[in-house]
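Quick notes on the structure that follows.
For this view, one protein chain was removed and the others were kept in their places.
== chain A ==
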Amino acid sequence: MGMRAADEARAEAISAKIILIFKGKTMKRTKILLAGTVAALAFANVAHAQRGTDGDLKILFWQAVSTLNPYLSGGTKEIYSASLTIEPLARYDETGKLTPWLVTEIPTVDNGGVAKDMKSITWKLKPGVKWSDGSAFTAEDVVFTWQYCTAPDGGCAQKAQFEGITNVEAVDPLTVKVSFAEPKYYPYGAFVGAQQPIIQKAQFKDCVGAKAPGCTSANFGPIGTGPFVVKEFKPNDVITFTANANYRDAAKPAFASVTLKGGGDAASAARAVLETGEYDYAWNMQVEPEVLATMLKAGKGTLVTAFGTQVERINLNWTNPDPKLGDKRSTVEGGKHPALSDPAVRKALSIAIDRDIIDEAGYGEAGKPTCNIVPAPDAYVSTANDWCLKQDIEGANKLLDQAGWKKGADGIRAKDGVKLSFLYQTSTNSVRQGTQALVKDWWQQIGVASELRNVSASVFFGGDPASPDTFQKFYADVEMYTNNFDGTDPEKYLAEWLCNKIPSPANGWQGQNIPRYCNPEYDKIIAELSKTADLGKRAELAKKANDMLTAEGAHIPLIHRGQISSHSVKLSGVKMNAWDSELWNAADWSRKK
């Protein structure tokens, strides 16, 4: 406690000094902001606030953070925690709208920022932005960020976002031009969103390529332009931040420091915020709704939900996972799945499921039944597959009867010696195991047996090519997990189901086409999508692709999941964001007095 008080005092002293220096500038900025509408309101609330007056902000991430360099880890927890420090050029706001962050405006064809041939985009940086060490933020840093992530042998986790970029150049210290090989009809990929923040050239210049993981001090304490500065980083434990003395808004952040604690589980994190009030904010409350309801009764905190693009789905394996196939298991070479290659089986499995009950039992407010793999934004949401929303056990039974799958003495359907008995795997999580039990019960009713298996999340999602239990290897008949896409444009995401993205030993199981779906017609739609600029036409094509995936049964979409987090009732300014980092506007957070 003594230490924290001392920190606060110091931070206050620093902020007082800063306010004196920047007084003139703040006045001017106040005027500009007041001219704006929404921003004026937000500012008015904290107009009298000073930097660092609200003490320590305590955040709980029940998955501990292992690095603060999002380019070396694709993990959500790393990306979110790093977003307190390092920032991208533009962000998505809580409605999914692109918002300029370190730039003056969003480049478009109309304002000349995007070339008419769609082969380049030019960003204009905000003048006067400083790194937390006091040096100027320039276009060179943006160029360096691109070089850093695309360096050979670098193993950059966000490399896909820089695909198709031929050059990034600093036209002048405040202008960056990004050039593409092909016309890019959605050019807001690179440097947009929490996944690709700008890192400081001076700090990382010796950490390029194979040397990147070795630069511990830089990776654990990146210098940024954001509201907070890393003070101490204990991997997989606690991170402490202090307010950035050089932050561009002299009145922000309201908090003098941030303590971001990692570890535990979702339920205890929820308890720490909602019931005991020990923490101000906790991320990702994947806990049964009735448990949260009990905790909410204490009145210490509230839940915030935002619906992004997460969909809990059951992937059906189109290839044969039989262990007898050895190395050819779950690969295209191993042949088709003996039962799941029948479209009638795939459809019957889908309509046997009552998505409303799954939602009620496991998700509550944080979920909506869906039949789409692209559940948002609204322009891309299709209704063509809504037949699957209604459970139809009888219809499923009839479908299987017609397809020649006859019930045996044990009540399990079979055809030509192939039994409808599936290994159903997912990660270990009580909500997922509950869903497994429900689905098993419904499938039982249509004569389909299932064997449940749950794998520890760190193994299942770990991507270790040596483990047989990863979701990429898919050594099971069906598997369930959640996936989503970044930003608001689904093109890249829909391209995951292309024939050439099927995981196999040849590509180190790295493809994203987990169901091993392959349809040349689908590939054609995606090729067309990538060449279409008109937004209405894009939406149409995206819907067509989405419909095809569900109708053909590449997967069974279950629940459109919201991101659900909790914060103390005393914390104000939280704008839950599913399109960017949840902590995206932490500079605006303050404590209610």
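Observations on the structure shown:
Methods note: a contact is a pair of C-beta atoms (placed from the backbone, for glycine too) under 8 Å apart; a residue touches a chain by one contact, two chains touch by 3 or more; residues count from 1.
Rule of thumb we're sticking to: contacts and distances are computed from a predicted model.
For the chain that is left out, the UniProt protein name among "Xanthine dehydrogenase YagT iron-sulfur-binding subunit", "ABC transporter permease", "M48 family metalloprotease" or "2-oxoglutarate oxidoreductase subunit KorA" is "ABC transporter permease". The chain that is not drawn here is touched, among residues A:Leu452, A:Cys499 or A:Ile525, by A:Leu452.
Checked against the hidden chain, the listed residues A:Glu105, A:Glu232, A:Glu290 or A:Glu394 yield one contact partner: A:Glu290.
From the set A:Ala202, A:Cys215 or A:Ala267, the residue in touch with the chain omitted from the display is A:Ala267, counting the whole complex.
Within the set A:Thr99, A:Ser430 or A:Ser572, the residue that contacts the chain not displayed is A:Ser430.
Residue-level contact of chain A with the missing chain is found at 267, 287-288, 290-291, 294, 323, 357, 360-361, 427-428, 430, 433-434, 436-438, 440-441, 451-456, 459, 467-469.
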